[in-house]
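Only one protein chain is missing from this complex, and each of the others stays in its spot.
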Amino acid sequence: MEYSPTEIMTIAAARKLKNGTVCFVGIGLPSAAANLARITHAPEVVLIYESGTIGAKPDVLPLSIGDSELAETADTVVSVPEIFRYWLQGRRVDVGFLGAAQIDKFGNLNTTMIGGTYHAPRVRLPGAGGAPEIAAAAKEVAIILKHSKRAFVEKLDFVTSSGYFEKANGNRPAGVPGRGPTTVITDLGIIVSDPATNELILTKVHPGITAEQVKEATGWALKVAPNLEITPRPTARELTALRDLHARTAEAHGSAATAE
Amino acid sequence: MEYSPTEIMTIAAARKLKNGTVCFVGIGLPSAAANLARITHAPEVVLIYESGTIGAKPDVLPLSIGDSELAETADTVVSVPEIFRYWLQGRRVDVGFLGAAQIDKFGNLNTTMIGGTYHAPRVRLPGAGGAPEIAAAAKEVAIILKHSKRAFVEKLDFVTSSGYFEKANGNRPAGVPGRGPTTVITDLGIIVSDPATNELILTKVHPGITAEQVKEATGWALKVAPNLEITPRPTARELTALRDLHARTAEAHGSAATAE
Amino acid sequence: MAAFSSLREAVASLVHDGATVAFEGFTHLIPFAAGHEVIRQRRRNLTLIRMTPDLIYDQMIGMGCASRLIFSWGGNPGVGSLHRFRDAIQSGWPLPLEIEEHSHADMAARYQAGASGLPFAVMRGYVGSDLPKYNKNIRSIACPFTGEVLTATPALNPDVTVIHAQRADRKGNVLICGIIGIQKEAALAAKKVIVTVEEIVDALNAPVNACVLPAWVVSCICLVPGGAHPSYAHGYYKRDNAFCKAWDGISRERDSFLAWMNRHVLATADFADYLRSIEAGSKVSSHA
Partner (left out) sequence: MAAFSSLREAVASLVHDGATVAFEGFTHLIPFAAGHEVIRQRRRNLTLIRMTPDLIYDQMIGMGCASRLIFSWGGNPGVGSLHRFRDAIQSGWPLPLEIEEHSHADMAARYQAGASGLPFAVMRGYVGSDLPKYNKNIRSIACPFTGEVLTATPALNPDVTVIHAQRADRKGNVLICGIIGIQKEAALAAKKVIVTVEEIVDALNAPVNACVLPAWVVSCICLVPGGAHPSYAHGYYKRDNAFCKAWDGISRERDSFLAWMNRHVLATADFADYLRSIEAGSKVSSHA
C-alpha cells in the first residue's frame, strides 16, 4: 500500500511503544501514534494524558488533551496536580511522547517563541505546557516532528524543555532522573541520541529517502550512523488501522482536520 | 431533669458551636459534643473528621474517627493528606475540638507520655495524631477534659501540641494563624484564656459547683474571674437529645461503653 | 455560605477592576459564560491566571480586560494559535500584556500550595529550561535532608476563582466530575469563588469520593445551562469542535474579532442570548 510521509512517521513512532509501556502523551501526532500502537501491536500500552486520564482507550483521536472520550474510556481520572506529582514526577512514566516547534542536535526543545526577544517575540508559541517536566521525569522521551530546516535548528530561539543540555558526557544533571530524548521520529527517518556524545544521529531513513535528503532538511550538520538502516515499510494492517482511526476521528469531530 | 457531670460538660461544649461553624472534631467527648450541637441548636454545623469526612451527619456516635457512619452521611469524603493540607492547614476550620491527657495553664496539651523519660516513659500515651496542627491552624480551639489534678497540671510531662507557649504577651508565634485554645470545658466549669495574659481563668462553674471545688481539682493556682457566672442548666431538650444519641450509639455498637 | 445569584450580579459584586482572577477548567468545563460577563461589564486591568489560556482568555485579552497573564500553555487546543493572545504579546494590542510564564506542573503545584495555606510549592522542574531566566518567581530550594536542589515557586491565591461545574444542590454543594483538572485547588486557593452550573438539583447524588466543593467554600452559585460552550460538560454536552476551529478564522484579524465580540457578547444580554445568537442552543441542551 502507498502511504504519506505523515503516515510512516506516525507508524514508526507507534512501533516505539511496546505492550505494557506507560506513555505520557502529548496532543496531535504523539496522540495519534500512541493510539495506533494501542489498537495494533500494543493493546496493553497505558496512555496517560496530562488532563488526568490514566489508561485512556479512545475510539477516536482527541482534538484536545482533555476530550470526553479520554475520560470515558480511562481506567481512572485524577486531578491535574495529581497527574503531574504522583504519576509523572513520581517516575511512573516509561516514555514521554512530545512534539515541538524547534529541536536542536542535543534534543532540546522550543515551544515558547521564535525571533525577536522573549518579551517582544516575532512569533509567540503556546509555551511550556507539561513539556519541561515530561522531558526530565519520563524514563525516556520520544519526539515526533516533521523534518525541516525551520524545525531542526543549530540553535534554539528559546530552550523550553531540555534534552542533553549541550553536554557531551553521557550524563544528565542531577534532578533529571530520565534518560532524556532518545529518539526523534520524523517524516524522513529516525534520529537517535548517541550514548557517547548525546548528539542526535540519523540511524534510519524511511523507504525511498536518502541520508542526503535528511541532511538537507536539517539545520545542523547531521551525523549519519555508519550502519544506516531503512525503516520497515508500513504494513497494510498498520495503514488500515491508522486510516480507520482518522476516519472515525473525522466523523466524530465533524471535519477531516486531524486526518492529514 | 437531673444530669451527670459528663452530661453537663458535653452540653456546655455543644453550646460553644454556632450554626454554620466549621468544626474539626476529635473522637470521644468532642465528637459527642459536636454531634449534640448538630442535632439541637446548630443543624448546619459542619463536622470534619481527620479521616477525611467533611460534613458528616452521623445518627450514632462513631467509635473511631473513621466509622462508616461518617462516610455514609458526609457531604464528601477526601483523602487524609487532603483533609490536613487543603482543609485544616488551608485555614478553613473555625473551631478545633480536642481532648487531652494533660493540660497546663497556657493551654498546652500532652497526649504523648507521662512519667519517666521520652524513651522510657512510665505511661506511653497514643501520641500526637492531628492535635499539633489542629491547635495551630484552627481559628480557635476548644478543649473538653474532665477536671482532676492529674489532668490539669502545673507542668506538662511533654508538650504535644501547643497553646500559648508560656508567653504571656497576647501574641502567638509566626506560623500559628489561629487564636489557640480559647476555652476549656470540664465537668466542673468553663475556663477561658485571658486575652491579656493568655492564662486560663475560671469564668463559669456548673450549677452546684463552687470555685473552691474547681481550684481544688486543678494542679495550678487557678485564677477565678471576678464576675464568675453559673453555666445555664442543661435543658430537657438538650439532655433528651444527648441521651437518645447515646442510646442509639450503644445499640448500634453493641455496648454502652460510650454512653458513660 | 454559597449565595445563589445571577451571573451578572456575581461578577458585578465580586470581580473588580484590577483584581487577580483565575478562570479554571482544564480543557473541560471552561467557564465561558463568566468570561463573557466580565467582558460585558468591561472589567479592566485584571491579572488573569489560567493554566491553559485558550479561547476564553483570547476573548478577554482581545477585549482589553487584562493587563497581566499568569499561565503555562496558551493555544487553541488541537487547532493552533491564539491570535489575540499572540497579538497582545507580539504587538501590544489592544493593550500591552505582561506575562508570567510557568509549566503545567508548576502551575498545578502553585495552586496546591495556595489551597494548602503554604507560601510556596516545591517541585522538580525546569532543569535546563530558559524559563527561569525570565521569571523571578521560579527559584531554587535545597532539601534539608539530602541537599538536593529543587524548584520553588510561590503559592497562587487569586482574589476570585471562577469555575463551571455540572451541578449544585439547593444548599450550594457543588459536584464536578470527569476531567476535574485544577478546579478544586483553584477554588480553595481563592479568596472568593464563583461557580456557574448546568443545573441545580434537590440531591447531588455524588459518589462518596467524588470531587465536591461544600457550599461553605463557595461565594456565589449561578445557574447557567450551557455555560461552558464551546467547551463541554461531561454528562451534559460535547465540545463544539466546529466552533473551536471557526475561532481560528474569527480571531485572526482584529476587525473580524471585534465584530464577532460586539455582535455575540457585547450586544447579547446574557449567555442564553449569546447561545441563541450563535445558534448553538441545540448543541448544549442537557442530556437529562
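Order of writing sets the labels: A, B and C. Residues in every chain begin at 1.
We adopt the following convention: contacts are C-beta pairs under 8 Å (C-beta built on N, C-alpha and C of every residue); 3 or more make two chains touch, one makes a residue touch a chain.
Only a predicted model underlies this, so the values are computations on that prediction, with no experimental measurement involved.
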Next item on the list: List the displayed chains that the omitted chain touches in the full complex.
Entry: A, B, C
Notebook entry, point to check: Hey, which of B:21, B:35, B:112 or B:218 is the one touching the hidden chain?
Noted result: B:112
Note to self: Using the touch definition from the top, which of C:18, C:207 or C:249 touches the missing chain?
What the structure shows: C:207
Item checked: Of B:20, B:43, B:81 or B:208, the residue in touch with the unshown chain -> B:81
Margin query: Using the document's definition of touch, tell me which of B:70, B:184 or B:205 contacts the absent chain.
Written below: B:70
Check: What is the set of chain C residues that contact the non-displayed chain in the whole complex?
Finding: 117-120, 122-124, 137, 139-141, 143-146, 148, 150, 152, 154, 177-178, 180, 207-211, 234
Check: On chain B, what residues meet the omitted chain?
Finding: 27-28, 50-53, 62-68, 70-71, 77-81, 84-85, 88-89, 108, 112, 116, 118-124, 126-133, 136-137, 158-163, 165, 173-176, 253-255, 257-258
Checklist line | Residues from chain A at the interface with the omitted partner, ascending | finding: 20, 22, 46, 54-55, 71-72, 74-78, 85-86, 89-92, 137, 177
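One rule holds in what follows: only the chains that are shown with their structure count from here on.
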Note to self: For chain B and chain C, which third chains touch each of them?
What the structure shows: none
Next item on the list: Please name the chain that ends up farthest from chain C once chain centres are defined by their CA atoms averaged.
Entry: B
Item checked: Innermost chain, taking as reference the mean of every protein Cα atom displayed -> C
Item checked: Centroid distance [mean C-alpha coordinates] between chain C and chain B, Å -> 41
Check: What whole-Å value do you get for the distance between chain A and chain C if each is reduced to the mean of its CA atoms?
Finding: 28
Margin query: Quick check: what residues of chain A touch more than one other chain, meaning two or more?
Written below: none
Next item on the list: Find every residue in chain C that makes contact with two or more other chains and list them.
Entry: 112, 184-185
